[in-house]
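Shown below is the structure under consideration.
Missing here is one protein chain; the remaining ones are kept as they sit in the complex.
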Amino acid sequence: MTSSSPLLPLAPFPALLLEPIVRAALAEDLGRRGDITTEAVIPADAQATAVMRARKPGVAAGVEAAVLAFRLMDPSVTYVVHKGEGAVLAPGDDVMTLSGPARAILSAERVALNFAGHLSGIATATAELVAAVRPHPVRITCTRKTTPGLRGLEKYAVRAGGGSSHRYGLDDAVLIKDNHIAVAGSVTEAIARARAFVGHLVKVEVEVDTLAQLAEALAAGPDVVLLDNMAPDLLREAVALTRTTAKAPVILEASGGVTRETAPAIAATGVDVISVGWLTHSAPSLDLGLDIDVR
Amino acid sequence: MTSSSPLLPLAPFPALLLEPIVRAALAEDLGRRGDITTEAVIPADAQATAVMRARKPGVAAGVEAAVLAFRLMDPSVTYVVHKGEGAVLAPGDDVMTLSGPARAILSAERVALNFAGHLSGIATATAELVAAVRPHPVRITCTRKTTPGLRGLEKYAVRAGGGSSHRYGLDDAVLIKDNHIAVAGSVTEAIARARAFVGHLVKVEVEVDTLAQLAEALAAGPDVVLLDNMAPDLLREAVALTRTTAKAPVILEASGGVTRETAPAIAATGVDVISVGWLTHSAPSLDLGLDIDVR
Amino acid sequence: MTSSSPLLPLAPFPALLLEPIVRAALAEDLGRRGDITTEAVIPADAQATAVMRARKPGVAAGVEAAVLAFRLMDPSVTYVVHKGEGAVLAPGDDVMTLSGPARAILSAERVALNFAGHLSGIATATAELVAAVRPHPVRITCTRKTTPGLRGLEKYAVRAGGGSSHRYGLDDAVLIKDNHIAVAGSVTEAIARARAFVGHLVKVEVEVDTLAQLAEALAAGPDVVLLDNMAPDLLREAVALTRTTAKAPVILEASGGVTRETAPAIAATGVDVISVGWLTHSAPSLDLGLDIDVR
Amino acid sequence: MTSSSPLLPLAPFPALLLEPIVRAALAEDLGRRGDITTEAVIPADAQATAVMRARKPGVAAGVEAAVLAFRLMDPSVTYVVHKGEGAVLAPGDDVMTLSGPARAILSAERVALNFAGHLSGIATATAELVAAVRPHPVRITCTRKTTPGLRGLEKYAVRAGGGSSHRYGLDDAVLIKDNHIAVAGSVTEAIARARAFVGHLVKVEVEVDTLAQLAEALAAGPDVVLLDNMAPDLLREAVALTRTTAKAPVILEASGGVTRETAPAIAATGVDVISVGWLTHSAPSLDLGLDIDVR
Amino acid sequence: MTSSSPLLPLAPFPALLLEPIVRAALAEDLGRRGDITTEAVIPADAQATAVMRARKPGVAAGVEAAVLAFRLMDPSVTYVVHKGEGAVLAPGDDVMTLSGPARAILSAERVALNFAGHLSGIATATAELVAAVRPHPVRITCTRKTTPGLRGLEKYAVRAGGGSSHRYGLDDAVLIKDNHIAVAGSVTEAIARARAFVGHLVKVEVEVDTLAQLAEALAAGPDVVLLDNMAPDLLREAVALTRTTAKAPVILEASGGVTRETAPAIAATGVDVISVGWLTHSAPSLDLGLDIDVR
Partner (left out) sequence: MTSSSPLLPLAPFPALLLEPIVRAALAEDLGRRGDITTEAVIPADAQATAVMRARKPGVAAGVEAAVLAFRLMDPSVTYVVHKGEGAVLAPGDDVMTLSGPARAILSAERVALNFAGHLSGIATATAELVAAVRPHPVRITCTRKTTPGLRGLEKYAVRAGGGSSHRYGLDDAVLIKDNHIAVAGSVTEAIARARAFVGHLVKVEVEVDTLAQLAEALAAGPDVVLLDNMAPDLLREAVALTRTTAKAPVILEASGGVTRETAPAIAATGVDVISVGWLTHSAPSLDLGLDIDVR
């Protein structure tokens, strides 16, 4: 699953999709009236320069969202990005410099930091987990356990941190779980139904808890098998069983109980992918600040 | 700031505001096509009963959002809530029971858990901090450091955990910070401008770092003073200065460096409010699961 | 409540909030097809200059909305504003000059005038009432009796006319009325519940009809008391009672039966605020016209 | 233009179009948080009965919008309408009775009254003008001078008051004004271009200021001629000229300087339609109140 | 119904209405993530030139929508239009040339072609039918049988092909059909009700199946009569009856069974308008391609 081809640098999250999210966040903060403190105290012609800085080490993400927050507030704000999406940040590092009307910079500050802090927090947690499993050629992958409304951006942040993604939603891949199997009657039947139902560009994954289930699944020919909550020893057996049994290549994914501490042992079992919910639902925000100089 | 009047039980987050958020979250997960796994494997007439259970101790929030996720997917899903907004959860506690079409329950599961887990995580962190500062009559308050798009819900979760809220946005109160003061020329001038500018139902808060600034602020008559990053000893002096100097009652708010460990000492200084950004931007999701029985 | 600090000039209504409103108004007028008269008769390359002029005396508001209407129809329209938000208009005064494609100017004309006429009408009515109460240091304040969908803009127009605002909505301040008191059991209990419930940055106002109610209210410590439908003599007594009794400063607001004729006497009683519903719900549109010269 | 066929009773404004408008108005009032006064003070199980009453004489409109406001806040609110759209109201008349959760009724009160007051104000002004021109068989018609976002509803209110409507927008009829004529070169050419351009179900109206222009216009065969700002004597001549000259029936519309005082004389000239901008842009709100009884 | 006045060139579909449609189409294609193929394979700095070419003969429409698709994806894409809305296309003709970032051009390609192909298909079918009825001075007109969400654009495409439009919706003209007549009791009564109900700028059309119905309808004075499913001979009689009987000019519209083969005979009957549903609901897409040269 790895390649000698160097990956292209992370492309920006599509602006067409990003803009309505940032616009809504600004409107949420402005309310019905706008920034009354700034309107009351800061003259319209005051100019400011601001630097977004990392206060803790981490990995940058949401940089473009932050820039957009300032520029949607006032298109005359100019900016220089010093550390773009995916850049490693040391405490004190400048992420971006902004110049323009003081009112716009002060009014957009919180929304910009909310995006950059939240997404950089996810990127940072991802990067730490990715580092923990090296040099094993395993992918760290996020799940659908995301914050409502921010799935695309949060998965983008995972990619900024060196991770990858599982399904983006209920419609882009099949994941057969225990309840599906129970209703279908068997793993074999469930996989057969899924294959017959979905388009030829959709992969079929099945979740198993035991080696017996794995053996049955492999016979049915899934694209991916999710090995749920298996200890490293069992995972190692699962990998061996798969590599010796499967008629066609099958990707093995491990999930459950993954922490920075447990991840290396899981990675060492030879699974292809480790998927982790907490990267998106529980990573703490990265501490970023905005130092503003108003003239 | 406390009352002998017992508070009414927490009112639900307004349904009119909640529904579009939950609807958007479901649409985000359904994508362009819907839940292909369930469509492929689960017959339309299969029924299910599901129980949302706490896997860790905590405080419930987002219960109504979760219920709504199931019912927007299919209005024929019925439910019983066992632990409503703000209820204390022990591991294994049933939060709600759902019955209805298996497809709807399986398809809405992830979105329902994403809401309930995220918001219960915030409520839990809040409740822990509130417990830490008791019996001091101090309020634990969240800030504008919220996840874009979820400010109202996240602050609702803080209330479910026993906390309170700072500003909901840039438009409902004045908060004068160092940059505002620098441009205005003085704390006195900044407060005067704000008072003259805003309506008579808007409170004016000013942030100070030193006792000298506090003294100047008190003379200008703010409603609230934010004591930023002061150590407990300094906070205590600030409280004493305020109580002996202010012509009218002034609410004192402390912020900066607040953790469950440091909070008791801060609370003991006599400040009225402790505000904390990480309740909303960094509280980990509470671990909740859905046990489904499909027939 | 007044200040020696000169207020900063009125800041524009936030563009981020204004644009979707103006865009929707244009779409409402264009319908499914656009301006068929102009398309049929005016060549695409015809240019025009247009001057928006006051036909009656008044105060300008909605100037930015009008400019935006033209420029959203065609960004190549250029403009010069002669009389900005809050400017006093004499009949015949030029408000703005526009140049650009004749089609865009003709197609946006009505929407631009609808915004400017409606909002200038509110600003004008406000300015007249503000003038009527001078030199008393009382604020003229609008209410939530606004046109659905235009609350922020209408309150902005009140500010352009020299007025101020009461609550922007149900969520930014507490206003306890007779029904609330009846259910709570007493003014004291109602205020206590409110104080305990809302955040420390939210003011609590209570409405009273009699001096007895006022006395009870003052004991409970509200931030603001609304004296509803009291005659000037009674208002004067209420002011005296408040100034001699209240432990902390209380803002007094009078409402009911306020006209340009009755306002001076009400202002003379010493109340701090006079609130008036008809500024926003019944002010007639200001007569503005657009003189267009097509080439 | 009149008929012996009795008109069907006014149909409701389409619910599909009404609901998003009322929903947006409620969201505007609820803000990010909802009705904090009611949540703080009124228990969830309190019930209420409320009666909307006219405090001034007038004509009802916006009744359905008001009902919908309550029911969108809580679908369990029940209602009886006593005076529907277009009903004549005497002071003290009950318009509707509502029963249900006190919180919902208190929270929706202002929005419901804002719709009903604004639209009833328009219906009332229309009905007064319609009465003033009787028994002349002339139509009173509103224009595109409406409040942004409310065009459909405001024109519906005009119909409730016995009036009719001019264009709903730029796309449903042609109205050729002086600027169009100037560019086209002549009335004849402008009408010819419009006829050739628009579909066969679109009427063509042309505005004229003089009898000479009228004569030219009639030769070009418009469907409607707008006689702008002509005194009654001139209008009478215009009617005579039209009736003797036009090859096909032409509708004559008068506009400009129309008040309740001047309308009868204008109506007596024999024009078919009198159009009036102020019905929609300047009619004062009708005074309606909600008497609430909470249990 | 025709004019010696040359029509102005087709005006663009209003940009304010076009942009949200194109934006939504791009978002539909980008999904939650964007163009993963292009992000994976094409470097951010790769530039491209692309030419949209006709592969079949036809008439261009949707050119502006296509241009907008590229430019909304990236505003730095530049373009030259060679064949604008309504231009005749021969196979191999260049429609437009685009230059800019390769990623944007590749990502917007499909949406741009979907708009241009669909709308050019409608324009082409219209132009063919228009050509088939020449030199008869009859209009080819589309109906409300349009694709949901695209009515305005599809009718614009009909105009690009030389056609015209019937109603744009249920609200801009009256069309009385058999069911309406049955309920009203008679054609006479139905027309009378409609005339009394609608504004003076709204035309009234009635559908008839027989000459007897036509005679009754003509007596009631409609603006337009729709002659439904009549053979050419009957149509000819209907035209004669109308021209000799009607007191005022009446437009005659034929519909039903119209094909390129039958249309000339229908046109020769002397009807004014031929309306055709399949122009909008069944015209095949015009084959257009994009030849891209990436550097």
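Some points to look at:
Labels A, B, C, D and E are assigned to the chains in the order they are written; within every chain, residues are numbered from 1.
As a convention for this text, a residue touches a chain if its C-beta (ideal position, glycine included) is under 8 Å from a C-beta of that chain, and two chains touch if they have at least 3 such contacts.
Bear in mind that the values here come from a model prediction, so they are computed numbers and not experimental data.
Taking every chain of the complex into account, the omitted one touches A, B, C, D, E. Between the chain not shown and the residues E:F13, E:F70 or E:F115, the one that touches is E:F115.
Although one chain is not drawn, the whole complex shows that of E:R55, E:H82, E:H136 or E:H180 it is E:H180 that touches it.
Within the set B:A27, B:A131, B:A212 or B:A248, the residue that contacts the chain not displayed is B:A27. Within the whole complex, the absent chain has one touching residue among E:L89, E:L106, E:I251 or E:V273, and that is E:L106. Considering the complete assembly, subunit D touches the hidden chain via residues 8-9, 11, 13-17, 151-152, 155, 168-169. Touching residues on subunit C toward the chain that is not drawn are 28, 31-32.
Touch with the hidden chain on the side of subunit E covers residues 21-22, 24-25, 28-43, 46, 48, 102, 106-107, 110-111, 113-115, 117-118, 121, 144-151, 168-177, 179-180, 182-184, 190, 193-194, 196-198, 202, 278, 281-282, 284-285, 292, 294.
Methods note: only the chains that are shown with their structure count from here on.
Path length between subunit B and subunit D in the chain contact graph, taken as the least number of steps between touching chains: 1.
If you average the Cα atoms of subunit C and of subunit E, the two centres end up 45 Å apart. In subunit C, 8, 30-35, 39-43, 151, 168-169, 171-172, 193, 196-198, 202 are the positions where the chain touches two or more neighbouring chains simultaneously.
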